[in-house]
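A single protein chain has been omitted from the complex, and every remaining protein chain is retained in its original position.
For chain A:
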Amino acid sequence: MHENEFHDLSDDADYEASIQHGSASMVRTSSSKQSTSSEPEGSEIVYWKDNVAIHPTQYASERISGRLKLIKQGASLFMTWIPYKGHNSNARLSEKDKNLYTIRAVSFSEIRSIRRHSPALGWQYIIVVLSSGLAFAPLYFYNGGVREFVATIKQHVNLIRSAEDANVFLVNDFQDPLQRTLTSLDLPRAVSISKGTSPSVLAGESPSSTDQDGLAVASLDNSSTNQHKGKQKQKHNDPAHDISIQVLEKFSLVTRFARETTSQLFREHGSGFVSNEREKLVHNSNDPHKVVMTEITKEDPHEVPVASDPLASELEKLSMVWGKPRQGPLGFEEWASFLDSEGRVLDSGALKKRIFYGGVEDGVRKEIWPFLLEYHAYDSTYAEREYLVATKKVEYETIKNQWKSIKPEQARKFTKFRERKSLIEKDVVRTDRSISFYDGDDNPNVTILRDILLTYSFYNFDLGYCQGMSDLLSPILFVIRDESEAFWCFASLMERLGPNFNRDQNGNHAQLFALSKLVEILDSPLHNYFAQNDCLNYFFCFRWILIQFKREFEYDMVLLLWEVLWTHHLSEHLHLYVCVAVLKRHRTKIMGEQMDFDTLLKFINELSGHIDLDATLRDAEALCICAGENGAACIPPGTPPSLPIQDASVYPQLEDEVL
């Protein structure tokens, strides 16, 4: 590459970031004259940047700072990142942690691409992906300097900007068609870009035109959307293609890095590594500093990819923890702070967002679930709610009496009633009986489950009762602890999930279809694998969808998951991204072991109880943001839990349905 193409690599964001952080633009020139005895003979440091950090735990305050260098030796360029000795920002980070992340002279011949991230708020960082598919943990440039870093590289090795994403720089040619497919890189287009035929090339020369609105202007909440807009300007024809590269890079490659590099490092650093320590580090939910740390990371909506997260013995768990850090649950006091003196929720958006990132404390759920389920209106007062509850209680009793008043003689002539009752009675006695709330003989709560379900089958006679409903009701009654209230909360939930239980299963099929579309854009190799193996019906995810993962997690985790899903923060269909996240976590195994439909179904069923909810939610969030509008476009209007487009009370499958 020639010097005159230097500007191809710069853009507004770089410029602004360097100004913003007071980047020492002299660093390169000053450092280039330096050489230290630790460097190999005949080598020259061509770039040197201090305060480049790794965030091993998602919390910026726990960063490991170090020095990034580019070293030229003969015709080869090497990159190193060495953490400072005894310079911890956090005492709990051990020397071993530092060793784990240290980058010792990696040659650019081994590097495939460098992705640059320029969050509107927070620090610029890069992710370096090796040609093997591995990636290093993101390097945060606390003193700026990403632009120079890239520019320096460009002076020494062949570096071109990806046609797909202006923030991706491709270091080496991609001769291997498989790799090209994997990263969705379109080489001819990338080359044409470097020749100056694409508008993106002009970005650096006419700063006001292309990237500005995309990357420079952003507020806390919509910056990611803006970045998408900025990115969309770069793409030419296929949005799916565009997302694919981003996601693949962030997920599969980073995941592979996590798994492979970590295991390698474990070996390298021997058995002295105490994985428990790290586990504590990452999962320090009781840590008093946590709120502060969270505040800090809130500044950066892209708070991201700690690619290597070597915390547990199970390597699967190591992958892709990169969404926003999750918080502790919402407690009473904080809940009270959301209410005005008359009990209105002042900022329902903020409340939902808070719940999205941390869930709700046990005792507070009873208060909040009726809002999340849209039984109570956020702008209702204490008095209005009290009145509603009283009115609805009477109404509930009235509906309940419709079947309570059926005497045995009438029941004998009422087959449908008898059969519904029998089906419900069969199911409630096998619903969550291991939970103390429902265990033991003659448990009154089991009777309440039955009464609510039977009453619901009269309230919504067309839909009736269907298996799975008891799974949905059980946690609601457990949380609400009041028959009438639980009924109405359940009825509200069924307004959204009712189509899951239609005879024609249209609600499920719509969701499974949307899921297949999402996988197609978020993980096209996995999609292709499913297509080749006759798995595109996604029936192996049927149970996940039908009852919102009820059977996949421990009871208290289900409560957390549901309240997070019900916030509809980011998307009404976060549960579909949860599906994608889980599938992605196991994609290597699924494809590597060549699972056919049967094996895949069995595998998915057996994941029950083994899914890390916290990590999965973070993945799902990240995927949702990543997919953006393209993701939303995959989901047809009216797909549950979106409210049905037509009248919700019409279930067109009545004639032959007995139960």
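Heads up, the rule we're going with is that a contact is a pair of C-beta atoms (placed from the backbone, for glycine too) under 8 Å apart; a residue touches a chain by one contact, two chains touch by 3 or more; residues count from 1.
Convention: contacts and distances are computed from a predicted model.
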**Asked** Which name from "26S proteasome complex subunit SEM1", "UDP-N-acetylglucosamine transferase subunit ALG13", "Small GTPase" or "EIPR1-like beta-propeller domain-containing protein" does UniProt give the chain that's left off?
**Response** "Small GTPase"
**Request:** Touching the absent chain in the whole complex: find that residue among A:W48, A:Y101, A:F501 or A:W566.
**Result:** A:F501
**Request:** Determine which one of A:R104, A:R412 or A:K426 touches the chain that has been left out.
**Result:** A:K426
**Omitted-chain contact residue, chosen from A:T80, A:S380 or A:S470** = A:S470
**Message:** On chain A, where is the contact patch with the chain that was removed from view?
**Reply:** 419, 422-423, 426-427, 430-431, 433-434, 466-468, 470-471, 501-505, 537, 539, 542-543, 546-547, 551, 597-598, 601-602, 605, 657-659
